[in-house]
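Missing here: one protein chain of the complex. Every other protein chain is in place.
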Amino acid sequence: MSNIADILASFELDASWLRRLYEHMHANPELSMHEEETYQLIVRELEAFDCEIVAPIGKYGICAVFENGAGPTVLYRADFDGLPVTERTGAPFASRKVVTTADGDTVGTMHACGHDIHTAALLGLCSVLDNTRDKWSGTFIALFQPGEEIAAGAQDMADNGLADKVPTPDVVLGLHVMSGRAGEVMSKPGPQFAACDSIRVHIPGRGAHGSMPHNSVDPTFTAAMIIARLQAIVGREVNPADFAVVTVGSMSAGKAINIIPNEAELVLNCRFYSDKVKARVYAAIERVVHAEVAASGASGKATIGYFAHGELLDNDAAIYSAVRENFDAIFGPESTTSDPKTVSEDFPIIGQAFGAPYFFWLIGCTPRDVWDRAVEEDRVAEDVPVNHMANFLPEYEPTIDAATRSAAVAALTYLAR
Amino acid sequence: MSNIADILASFELDASWLRRLYEHMHANPELSMHEEETYQLIVRELEAFDCEIVAPIGKYGICAVFENGAGPTVLYRADFDGLPVTERTGAPFASRKVVTTADGDTVGTMHACGHDIHTAALLGLCSVLDNTRDKWSGTFIALFQPGEEIAAGAQDMADNGLADKVPTPDVVLGLHVMSGRAGEVMSKPGPQFAACDSIRVHIPGRGAHGSMPHNSVDPTFTAAMIIARLQAIVGREVNPADFAVVTVGSMSAGKAINIIPNEAELVLNCRFYSDKVKARVYAAIERVVHAEVAASGASGKATIGYFAHGELLDNDAAIYSAVRENFDAIFGPESTTSDPKTVSEDFPIIGQAFGAPYFFWLIGCTPRDVWDRAVEEDRVAEDVPVNHMANFLPEYEPTIDAATRSAAVAALTYLAR
Amino acid sequence: MSNIADILASFELDASWLRRLYEHMHANPELSMHEEETYQLIVRELEAFDCEIVAPIGKYGICAVFENGAGPTVLYRADFDGLPVTERTGAPFASRKVVTTADGDTVGTMHACGHDIHTAALLGLCSVLDNTRDKWSGTFIALFQPGEEIAAGAQDMADNGLADKVPTPDVVLGLHVMSGRAGEVMSKPGPQFAACDSIRVHIPGRGAHGSMPHNSVDPTFTAAMIIARLQAIVGREVNPADFAVVTVGSMSAGKAINIIPNEAELVLNCRFYSDKVKARVYAAIERVVHAEVAASGASGKATIGYFAHGELLDNDAAIYSAVRENFDAIFGPESTTSDPKTVSEDFPIIGQAFGAPYFFWLIGCTPRDVWDRAVEEDRVAEDVPVNHMANFLPEYEPTIDAATRSAAVAALTYLAR
Partner (left out) sequence: MSNIADILASFELDASWLRRLYEHMHANPELSMHEEETYQLIVRELEAFDCEIVAPIGKYGICAVFENGAGPTVLYRADFDGLPVTERTGAPFASRKVVTTADGDTVGTMHACGHDIHTAALLGLCSVLDNTRDKWSGTFIALFQPGEEIAAGAQDMADNGLADKVPTPDVVLGLHVMSGRAGEVMSKPGPQFAACDSIRVHIPGRGAHGSMPHNSVDPTFTAAMIIARLQAIVGREVNPADFAVVTVGSMSAGKAINIIPNEAELVLNCRFYSDKVKARVYAAIERVVHAEVAASGASGKATIGYFAHGELLDNDAAIYSAVRENFDAIFGPESTTSDPKTVSEDFPIIGQAFGAPYFFWLIGCTPRDVWDRAVEEDRVAEDVPVNHMANFLPEYEPTIDAATRSAAVAALTYLAR
């Protein structure tokens, strides 16, 4: 352990370089799978290091392979896409970029989920490792991933030869900034982020004039019964000790005011910390939907389509134990145990592409004064900006410091001589 | 027509005899299919007439056949059972009889549905016809039926050879006293009383400890969904111009406080004026029940049992036309058009036993002062006692008069020379 | 009566003129409240008659006043707007017109509801009356109304001085072509078309991330409960002998796939034959909506807005009796009794504008061979095109004949010398 502390102490990162990088990325966010300029920026920065750049993998995926003798292979992943949110942080480097959506609307773009921190921290880690080669041995792979927000980028890299283009890692690492006291390093074994899917349910009926219900099979009533039953799946079919969420994200049927519609549509969103629970709930949803359509007497059959899939992020227990011991040693009381979070990530797909175990942790980024006051006043839920909000802005110094150093600690847990 | 008026004018009924009969029956009501004494009373009275008494048919059914030369055969039916209601009419001849029920409770008995009037009126009609044989020809059958209140008596007579024991009638007639201005003769073609069934729905589930819903299939939730859907059958699957009622008369599940029950039971009661609508609704109920059990994931199958059947009382259009013309002539403005009523009768079974068309009408029996005041104050629903209530008591004079005379008019429509 | 038959026999309409008029209108339908050319056509045709043209009343309303000495004043109304339906009748004079809707879509336009027949018949009636002035006396007002399909035209005329600009009629008349054997004249007293309203229900909730339902008040569940309860209003709160329809024409909530929506919207459509039943149902809907919002724990309040109002079309009994007698005399077995129809009309607003009683009847227009075959095969519901369908096309000869002549019979019931 003292080795890792020594390595960290032996090299001082160029803080102004890192800050410039971050602020540039923050001011120039690009939407998922359209990160052309960020891609070029990262490649350009990587060219300064003694590494092999493998890019693009898929549309904009990048790997930088740092070979350094015998030893384990560690892959660390950062994502770099922004969001269609109009920034309201008031930062001098706030984004002013506007894009036109597929619907023809214009919307601002923003790094509202901290991926700029993630990318800066990984470039920082590259700098650390590139400058301390005598103190570690093995192979380090820096993976920069586009399109995390739409759950597309990891899959795109996996589908385009990721596993063939770089050495197979022994462990896959990554982190996410999140609301929490800036600088806190939060981790846990097992489920950290939820498995998630969206489900489009198309409910058939038979339209008729609104005054002639006996000629119809009213799909709005079928939809209502399905909505009522979905929560009973949660309340009656899931072990109350397990975690399951079934949300109706949208419902729609009918446009004319005096016509019973032909069909209705529900879009569900479901989350779990267990693939077994997920399987049971999905079976129940399918059973309920088909039976309710039958109960309504529709001649058609419901269609049920799954999309926007998010894998369960289920941290490997052994990596967790090994890294957490070092987190505790380096960060002291700022190394804490995370709760499981209900959001999702496509990070597990990177590990799965290699068949490699993975570990993912969280870095608190809320400005410390805001956080401390909110905690004191019991107003965390009300006062602390969370990811994706227009006023989400990490407190730079403690956040980048904890992100870069925790990334180094985790990688060096395996690579330090 | 003038013939009928002449016949009615030619003979004066013994009013004190009829009243004594009525008051004796009223004071001595007997429950359905236990009408031993009333049966004997009727047979005794019939022995005074020149007729053939065919009795018992089934348990307590009676027919008196008055043959009088060539001509049509007319059957007229009256019922004679009382109800388990403790009388609160204050009449000097009120029932004081008490019986012990199967549950061991004691309850008063009462002619709370006017069957005493029905029987007295038919004995009166027998007297009229027996004393005016020269003015009519054909065959008249006076049928006295037990057990109407439990829908058992007509079936019992039909099952025990009714159709073989008396001549087949050309028309079957009958009437019922009902709230409405005493003396009013109310009739309509087509549906007069509703078809009705009770339906016992047994809903399978799987019991479990109350804290372990994931080990159960909760039949109370299934029951709730079925109850919700039943009204949608009425609101969505029945032509809004048609009449249909689906009522949940009872629901039950579970006894222990902390156990999810194994099963639930609903008892439904349904009413219709059309056998086609009935068929559609019953098919829908069965579809809904089975699909909701499937939606809940129960491995068992629901059972659906029909009982307490009531036939649609659907007046023959031709009899109605012929008799109504005479009602209008004899009763003037007191012959009115009835609404369809939602209650049920086993009267149609008598006609069906012979394959004969039938006609059934209503006689208003509410004391005239009560009725007129209620109408004036728009308080009919609140102030007028209805059948089966403890304070239901026909105003004797106008009611027995209209009942006896309308029965005579209807019979003589076919029998008058 | 023989007078009316004589008048009809005394003048022969110019059938080729009428047919040209009809086919021209049919080929050139205009959408509701955009009937500029049809307006001009009608005014031009009216100029051929000895009448006073009062136009426009409102946007495109027209009255032609035929004064002809002392006597009653009769107003007869025809409507003249088309529909956004792409015609598929295959007629040589089928519409090929296309319009661009507010949404930017293009859609065909079509006289899919027979208003071209209505207008032609009224111009035909004007010709009859203008040419038989010696045989009638009084005042005849031909009223041509735009915008019936969107329930706007009658109100627009009433709001713009209709009652002040023409004499007050003693009776207001009108008719509608409808599926049924072409040439049949169908009428009834009392409710002929339903009262109707659309109701926009805005259901408040509180949005949250889809994985955090405990921070939300889910408006989709509230909507489901309301939908379930609406049919129970029909099944439990309306006298089963009454007519009431509550239809959910559209439901909508949410756009994002993983967000619990802030709010939901239902649009209902309700129909009745009684204003009393309507009042009870609307009170129940409001009670249910507000209570379900409360049950969900929303802090906001639902809003309930009524629109697209249709008055109950409740035929005056006296006009019906007088006219029906003449219909029976002139049309024989082709004068039949109509069922009440569940659709709605803004015709009553014309009568109400004057405080005058009204009568409205139906003319069968289905090609006779189609109708007879459908009846024989019990496939009326499947095989007979109904109003608003793309293949709805009246059989011209019997339909225009029955429409024109029944209009003349009804008007002459009051005006014939």
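A, B and C label the chains in the order they appear, each numbered from 1.
We adopt the following convention: contacts are C-beta pairs under 8 Å (C-beta built on N, C-alpha and C of every residue); 3 or more make two chains touch, one makes a residue touch a chain.
Values in this document were obtained by computation on a predicted structure and should not be read as measured data.
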item	value
Contact with the hidden chain (one of C:G174, C:P240 or C:G310)	C:P240
Contacting the left-out chain in the complete assembly, out of B:I260, B:A302 or B:I350	B:I260
Residue among A:R181, A:R236, A:K278 or A:R324 that touches the chain left out of view	A:R236
Sole contact to the chain not displayed, among C:Q145, C:S216 or C:T413	C:S216
Missing-chain contacts mapped onto subunit C	211-214, 216, 218, 221, 225, 228-229, 232, 235-240, 284, 287-288, 291-292, 294-295, 297
Residue numbers in subunit A that touch the chain omitted from display	228, 230-236, 240-241, 243-246, 271, 339-340, 342
Residue ranges of subunit B at the interface with the undisplayed chain	194, 196, 198, 209-213, 215, 218, 220-221, 223-225, 227-228, 231, 245, 247-261, 264, 267, 269, 271, 308, 342-343, 381
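Everything that follows uses one rule, which is that only the chains that are shown with their structure count from here on.
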item	value
Geometric centre: closest chain by C-alpha means	C
Identity of the chain that, by mean CA position, is farthest from subunit A	B
Whole-Å gap between the CA centroids of subunit A and subunit C	56
Centre-of-Cα separation between subunit C and subunit B, whole angstrom	44
CA centroid of subunit A to CA centroid of subunit B, Å	71
Where subunit B touches two or more other chains, by residue	228, 232, 235-236, 240
